[in-house]
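To keep things clear, I will list the structure first and then write my remarks on it.
Below is a slice of the complex: some chains, not all, each in place.
Read from first to last, the chains carry the letters A, B and C; within each, the first residue is number 1.
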Amino acid sequence: MARVVVDVVMKPEILDPQGQAILGALGRLGIEGVREVRQGKHFELDVEDGLDDQTLHRLADTLLANPVIEDFTIHR
Amino acid sequence: MRVAPRVGVLTFPGSLDDRDALRAVRLAGAEAVPLWHGEKWLSDVVAVVLPGGFSYGDYLRAGAIARFSPAMASVIDGARNGMPVLGICNGFQVLCEAHLLPGALIRNDHRKFVCRDQQLRIENNRTDWTSGYEENQQIVVPLKNGEGGYVADRATLDELEAEGRVVARYVGDNPNGSYRDIAGITNAEGNVVGLMPHPEHAVEDLTGPSTDGLAFFTSVLQKLVGTPA
Amino acid sequence: MTSAPVQRPPVDTVKNAKKNSEDKQPYRELGLADNEYARIKEILGRRPTSSELAMYSVMWSEHCSYKSSKVHLRQFGEKVPDAAKDILLVGMGENAGVVDIGDGWAVTFKIESHNHPSYVEPHQGAATGVGGIVRDILTMGARPVAVLDSLRFGPAEAPDTGRVLPGVVSGVGGYGNCLGLPNIGGELVFDPTYLGNPLVNALCVGVLRADGIKLAKAEGAGSKVVLFGARTGGDGIGGASVLASASFEAEGERKRPAVQVGDPFAEKVLIECCLEIFAADLVTGIQDLGAAGLSCATTELAAAGSGGMAVDLDLAPLRDQTLVPEEILMSESQERMMAVVTPDNLAAFMAICEKWDVTATVIGEVNDSGRLTMRWHGEKIVDVPPRSLAHEGPVYQRPIGRPYDQDALNGDHGNGLPRPKTGDKLCATGLKLIASPNLADKSWVTDQYDRYVLGNTVLAQPEDAGMVRVSEDGVLGLALAVDGNGRYTRLDPYAGAQLALAEAYRNVATTGARPLAVTNCLNFGSPEDPAVMWQFSEAVRGLADGCQQLGIPVTGGNVSFYNQTGRTPILPTPVIGVLGVIDDVTRRTPMAFTQDGHQLYLLGDTRDEFGGSEWANVVHGFLGGKPPKVDLDREKLLADVLINASRDGLIDAAHDVSDGGLFVALAESCLRGTTGARIVVPDDEDPFVFLFSESAGRAIVAVPRSEEVRFTDMCTARGLPARRIGVLDILESAIEVQGQFRLPIGELRRAWSGTLPALFG
């Protein structure tokens, strides 16, 4: 059994309203020094050792991320 | 004639049901006072409603950003000093984020927004906002949310139950996966109440499924003026 | 060669365009025809700069210029009924039409498509569709008060429908709910032709004081041009990459998304900000940024005003600093507006924007030069007559040809299709119809939409029309319904458009509201296909004639062409929205059967009409013959009766009879209510035809016994056929068709409500 992490973020050229909202809030919190925030998704999977990279990739590509607007990275 | 008490409704950027809450306050007989999140000064109101909506788009977590507004600092102070505060839907989320109420509200278990007429049981009629109901009275009010699942750790849930702080529970199908069918809770003092469904949308026959929600607003009025409104 | 850091591509200036007048330009890749490019050169007296080329290409696109549809759409203006002229405050051509509804109130409403984006990215495509139409309504100076959505997908069980539908619904809901706009109605239709090309049409309605109308014009030299709302990013400018690679050194592929992501929170804030600005009367002109973004907003404002504008494009706030002018001009970034503000009002305008945390930037000034000019890094890159972009685009009379199979289609009436003859079979047919995806319970969809927000919703789905109170301290209300029928339109586009109009009109009248005005979204295949153009021209003619006959004007709409998969077009689908007004919302007529003993009447004539029907579709998968007969005078008469009966309190419930016929209408009213119904088939009627025919111009009404005489007298006096067909029965929780079958409501409900959840989870 292994822990696999998949991070999904909006493609850089796509608007990220979530990140923008956080950036706006930082001012009110009195926190300075943050230039840019992007919010994405973070998945933690417990997978059997037999699960191959290709399947994992398919899983990320079809289920975890929406490739039209998002990129993902797999950390095995 | 006695002057009607001033009940404020706090609007954040992205609040949606603020006009409805103002209307409900008015229909109950109080003076409805619009409040703006950017103002620390609460305009001499004696009770506050945090309305429904999507403050700041609810992009991060529902209510997470709104709680930092200047007006909220005053609401938190007031609440700690016994001022009646009702958080409806997004307002409930703000109250949890501000730690005026325990627990949190997460994405509905079916992961869809849901709008429907919901049956509730009022289990605690000793709060500032529910004294106008009979204990265990069943009412129907609209429910509409995407992140309405009430969650807390077991100790908190047990404590809420033991102290009778579950104000309202869903009757029938649980619409959003809330733990123990919890629809609303109160703080220990009974002045701060959070509720996921929308009583302010059940105050007129013409536009709501019932007028069952009005008693939330008449309850607080009664508390404020001391005699039945 | 130097290895200098990435250099900005050289900007194509007006000076440069004059000098190198014969430079090759990629106009074809941008969708401009040879003759169109030649005309641009003629207008400018030189070749366009690449920025100008970008602007002409988007403004002269089918989407913005209506070049294939214009010659047909003119009829809507020409055939405005006389009676309607004084209520029409703003007609076609503006962002949305405005009608006077009395008491000093006006209403603006419009429907628009977002079909193609919703196929690529269903959630965002649908969401930005809602966002776009809401901005159109806002632009007129109105507070948006409700939305409706008309949706069409491929077969319900097709895997791709399982991808597209949930995304579209969550997009429509996610955006509308977050804006705080109640969703009060719409459509949900499945047909194989929409599989690769779903239809997502969104309608928004707004309310304003009749003297508060805002227009898109830049008047008054010296006034400031303010861009406000979201920053401009590289959204929706796939086309511009052609320009970039052709006119700049092609240094790798430029990454520009074709998909736009919406930010409903930004739009909500923008709405409140604009309404505060309107209330303080701080703008002389305003325009939303939709298709063609800045190109469209600047040219339309300038063209409608005193004729000149100078813009400094460097000042436009950008989300992506690498954007070049061509891209900035074409970007379709959402949640942006442009206003024209006199210097006196500027400080107050900016203060309101600041209150709402809305970025606002003066990017130019109105002048009387008659030219729209733009600068970039100090150089002039655009110098055009604005009307040439906004109003003087190409106009085509596309070839029209009746489809080769039209006669065969109309000739095959399906007379041989077996019809149910026994009570059991009639009952089974009814159950099958009510459980079919087109007729089944839509609450899987509509429960994802907030119908309560704003607290003025009087009726919402599944009622025949949505109804909202105009102001909370009055009883004046407005009602809206939206309908379309692709199968009818395929069989006869002229009649199909009129049937859609008639149905929406009838739906509005059923609730007790008086139909007042029309909006439409015309979803068709390629205008370059003569058969499609025939369908289109017939549908427009039918709609224009129909509106004239009904006495209600078309106030605006939208055309969506190129809805096809490969070379196969969708069913021609005009979607019609009808707006109505009701003097007293407390007198509305709901659809639910709730009162024991009330008498059930069927209004109108039932004929043996099954061409294009749900029965032929669901039971036999058959499409052929002729659609039901259109009789608009009868529709008017029916509407008059329904409206008067509501006003005089003669009826307690009403429901229009359309898809699936009388049986489906009865079932829906029983399911919505608390009583069963006992029905008698009149002796002279065939039970199957009586129950399932889709003859138009009909409705069922529940009449209290005490009002029966007055009601039937009214029908007789006006010459409207009204037949008593049964009675409501609180003890009988079934639909009982005497001598035929008895169908318990529980069984009916299971069949009706199980379908969509089983398909979509």
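We take it that contacts are C-beta pairs under 8 Å (C-beta built on N, C-alpha and C of every residue); 3 or more make two chains touch, one makes a residue touch a chain.
As the structure is a prediction and not an experimental result, all values here were calculated from the model.
S.K.: Across the whole complex, what number of copies goes with each label?
M.R.: A x2, B x1, C x1
As a convention for this text, only the chains that are shown with their structure count from here on.
S.K.: Name the chain pair with more contacting C-beta pairs, choosing from B-C and A-C.
M.R.: Spelling it out, more C-beta pairs touch across B-C than across the other pair.
S.K.: As a quick test, compute the distance in whole Å between the mean CA positions of chain A and chain B.
M.R.: 33
S.K.: Which chain B residues sit where two or more other chains touch them?
M.R.: Within chain B, residues 56-57, 59 contact more than one other chain.
S.K.: If a residue has to touch 2 or more other chains to count, which residues of chain C qualify?
M.R.: 263, 265-266, 357
S.K.: What does chain C use to touch chain A in their complex?
M.R.: Listed in rising order, the residues are 120-121, 124, 230, 233-235, 255-257, 259-263, 265-266, 319-320, 333-334, 357.
S.K.: Can you list the chain C residues touching chain B in their complex?
M.R.: 170, 173-174, 177-180, 263-266, 268-269, 272, 355-357, 446-458, 469, 472, 585-586
S.K.: How about chain B: which of its residues touch chain C in the complex?
M.R.: 13-14, 16-17, 19-20, 23, 38, 52-54, 56-59, 112-116, 142, 144, 146, 198, 200-201, 204, 206-208
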